[in-house]
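Structure below; questions to follow.
Here the complex is missing one protein chain, while the rest keep their positions.
Read from first to last, the chains carry the letters A, B and C; within each, the first residue is number 1.
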Amino acid sequence: MIVVLKHGVPQEKKEQLIAWLQNLGLRIHVSDGEFQTVLGLIGDTSQVDMDLVASLEIVSAVKRVSEPFKCCNRKFHPEDMVVDVAGVKIGGGNFVMIAGPCSVENEDQILTVAKAVKAAGAQMLRGGAFKPRTSPYDFPGLKAPGLELLKLARKETGLPFVTEIMNIQDLPLFEDVDMLQVGARNMQNFDLLRELGKINKPILLKRGLANTLKELLMSAEYIMASGNEQVVLCERGIRTFSDYTRNTLDISAVPMLHELTHLPVLVDPSHSTGIARLVPSMSLAGAACGADGLIIEVHNDPIHALCDGAQSLRPEEYAELARKVRAVREAIA
Amino acid sequence: MIVVLKHGVPQEKKEQLIAWLQNLGLRIHVSDGEFQTVLGLIGDTSQVDMDLVASLEIVSAVKRVSEPFKCCNRKFHPEDMVVDVAGVKIGGGNFVMIAGPCSVENEDQILTVAKAVKAAGAQMLRGGAFKPRTSPYDFPGLKAPGLELLKLARKETGLPFVTEIMNIQDLPLFEDVDMLQVGARNMQNFDLLRELGKINKPILLKRGLANTLKELLMSAEYIMASGNEQVVLCERGIRTFSDYTRNTLDISAVPMLHELTHLPVLVDPSHSTGIARLVPSMSLAGAACGADGLIIEVHNDPIHALCDGAQSLRPEEYAELARKVRAVREAIA
Amino acid sequence: MIVVLKHGVPQEKKEQLIAWLQNLGLRIHVSDGEFQTVLGLIGDTSQVDMDLVASLEIVSAVKRVSEPFKCCNRKFHPEDMVVDVAGVKIGGGNFVMIAGPCSVENEDQILTVAKAVKAAGAQMLRGGAFKPRTSPYDFPGLKAPGLELLKLARKETGLPFVTEIMNIQDLPLFEDVDMLQVGARNMQNFDLLRELGKINKPILLKRGLANTLKELLMSAEYIMASGNEQVVLCERGIRTFSDYTRNTLDISAVPMLHELTHLPVLVDPSHSTGIARLVPSMSLAGAACGADGLIIEVHNDPIHALCDGAQSLRPEEYAELARKVRAVREAIA
Partner (left out) sequence: MIVVLKHGVPQEKKEQLIAWLQNLGLRIHVSDGEFQTVLGLIGDTSQVDMDLVASLEIVSAVKRVSEPFKCCNRKFHPEDMVVDVAGVKIGGGNFVMIAGPCSVENEDQILTVAKAVKAAGAQMLRGGAFKPRTSPYDFPGLKAPGLELLKLARKETGLPFVTEIMNIQDLPLFEDVDMLQVGARNMQNFDLLRELGKINKPILLKRGLANTLKELLMSAEYIMASGNEQVVLCERGIRTFSDYTRNTLDISAVPMLHELTHLPVLVDPSHSTGIARLVPSMSLAGAACGADGLIIEVHNDPIHALCDGAQSLRPEEYAELARKVRAVREAIA
């Protein structure tokens, strides 16, 4: 950490600050420049409150030069992490295609979609049983019975599935779920993250609507620091001024996250655009830029879907897209 | 709701859509223009999935013309809501000054600050016992013992207090709390909102970092639709590209919310800027533009505060600010 | 255009508004709903000031249902536009690779880079002679002599070139330039756009840092409405809260623009990220999602580049990237 002092700071105040920092167990290197003095803090600076130091009258700026995340930091884990979901590998060169409806609606729907996406080459099923909805008047998901339908679809197709958990209380219901998703709105539900760190199941952690990559990694850190290292990240669009799509897919997050962390990174082209017509091109972009997989909404009857029909592909559209994704993957291999 | 059809849509497809909409219990007015046909949907359109209709091939655009929120809609409640927190009134001309430390740290700290802010004219105390922190390695608050210290401070000073709840499971601990705060990161923790709608206590609902005013109101709607109408809103800064302050105080949200809803609206100048030096000017701006109160961080020893010290005022700074706030309130009366 | 009146508007006021609108040459269809009256405006509504109508006391909302752009609207030009730059075709299936240094620095540099990118398969050269710089103390480009060096490079390699124009006064200097670029900061320099509409040369119009797709199209409209239809659009990153990259590449703008307009759309992976390491993956994403070309910064000696060295590829990196781009193009064909 670097602390820049203001020009003309009294020697006494400077020494007080240095003493206080040394007291935190740090060694301090002092550089005197023409216009300012710079303190280099050496040691474990994760305990130092940057904002607090920055607020001191004699301080002009504070800069953290090492990342505050450890468990998910590629510096300490140069090899790609490979996460195993009931036999399906994600990361380290293993590309995963996950597909399924936004919400589980009924047996016929989930079985039809599951069989269709399997036929198209998907290795995992997705489907919401507990749904976060902006309005209290919207369909909140089938809840527990929805989970049962996902298990039935798994039994019929052999596809493991991922589904969203919204609350710690619901955790006992998720015992036989293959992968638990933390949705964008819960990315900083820290108590939930901590609990998910105590179970032995892979977690799909979606980036929040307005969260930086560092915040995403700190949320992964919550899970990993509690003991569960099986975390897969997912870019699903951020909120910007741009108003033609529901969100803005931050595609550069994929290679940037690959630099910062060894965790796998997926792209969700459905939620990031909110428009089914854009899903194929955004999927191909995701595959081309090195994502470790795609999670895509597919519905056999989008026009009657209870939620998010507007962003779902039909099975035949998905099958065609899956072929192109494979071709792009081969092209960049 | 308005549905605009594309130019040259086949009559048959148009009739199918109209029949489907009528099936949802709506009446349809058709306007044929030179370049498009417009359908006006009359009746309860809250059930219609806008995105789904927009995704139909024959549809060019869909516009909702009535707000999806009801309980908190000023149209149906023209009078200002007055929320009563253990005798302290907020809204309808009642201006509230809430102050206290970011986190409760110990008995001495909370009592000192509580007495100081009371002496300066604050009517309510704030203080965090359960703290959402970006990093798993940061201080998470004193938790239950912190709540006890707040009750002690209330006993000593007579000030009711507001404190944040992060989880449904913690609810039993909050029985003797005067007002429960939902933090920005939990604004769309819908299960938590729904539970808070079932209790009989005032709720302070903070706007999320990247949430629109409509989303804030929909979250208030979750609480109110479940039975609890005692909701106070709080603007606490949004995330933008601007990088000099921690967040950007969206000051125009105050008068805009006053148009849209009858609920009281507070301003939090501490979290919106993250810089103690800016808190006085932002507080005065909030008071001048018609906010129903201010919630401000005050610490007797900011330099040693365990969290957010950089944005806390010292008691004497708060006292001076409180005097100016009163003067501004009188000036605009 | 749709005008929604408030509930309970007096009949007289309603009739006044209708009369005023009819006076503008419009036909009005009235739909009376339970909670509001909706006016459908039929005819040429491009003259109507939406904000003004929205501000009327009796009006609850105004929605424009047809786009205000005409010349660049795909509705009226369903076929892809193909822009010809000295024999190099862009759009309608013709993919263009443009490459070169941020700034032209000297003869050796521009010739070396031009030959290298040509060898790698680039069809056009880029290079700045007039450079917009945030600081008055930074290198502003070689100006006129820079243009001469670009012509020399063209003569040596046969590559036509694109270079930025910042001011109407400089226009005479650009007579022998193949394609003129309007930079992001000048996207709404309307007088400049209008002048470029009067010349007979292809224009590369970059999206502004915080401009919507509609605004980008309105700026293209300025050029086209003045008579010059040879416009190529370029997505080069937008400003968001995300802080790991210089800007955020809005990759979904590519397919969205293809829906809205028949003009070609390029991607600039260099300026959108500001980080050379991310340029290959973002280029592949651009190619995969259907962009009509890529404009990439290449420098033979990035470490000594006078500007933007951090985002430039070395020639050998570019050559490898160009091969992969071609492979991706074939994969999605």
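Details
Everything that follows uses one rule, which is that a contact is a pair of C-beta atoms (placed from the backbone, for glycine too) under 8 Å apart; a residue touches a chain by one contact, two chains touch by 3 or more.
Keep in mind it's a predicted model, so treat the numbers as computed, not measured.
Only one of the listed residues, B:Val232, B:Leu249, B:Ile295 or B:Ala322, touches the absent chain: B:Leu249. Residue-level contact of chain C with the missing chain is found at 46, 49, 51-52, 54-56, 68, 132-137, 140, 166-169, 185-186, 188-191, 194, 208-210, 215, 218, 221-222, 225-226, 239, 246, 274-276, 302-303, 305, 307-311.
Although one chain is not drawn, its touching partners on chain B can still be listed: residues 210, 212-214, 238, 240-245, 248-256, 259, 272-273, 277-278, 281-282, 284-290, 324, 327-328, 330-332. Residues of chain A that touch the chain left out of the display are 2, 4, 7, 27, 29, 31-36, 38, 40-43, 60-61, 63, 65-66, 75, 210, 239-241, 243.
The rule we apply is simple: only the chains that are shown with their structure count from here on.
Here A is the chain whose Cα centre lies closest to the centre of all protein Cα atoms.
It takes 180 degrees of rotation, in steps of 5, to superpose the Cα atoms of chain B onto those of chain C. Note: centroid distance chain B to chain C, computed from Cα atoms, is 38 Å. Chain A and chain B have Cα centroids lying 26 Å from one another.
Residue positions of chain B touching 2 or more other chains: 210, 239.
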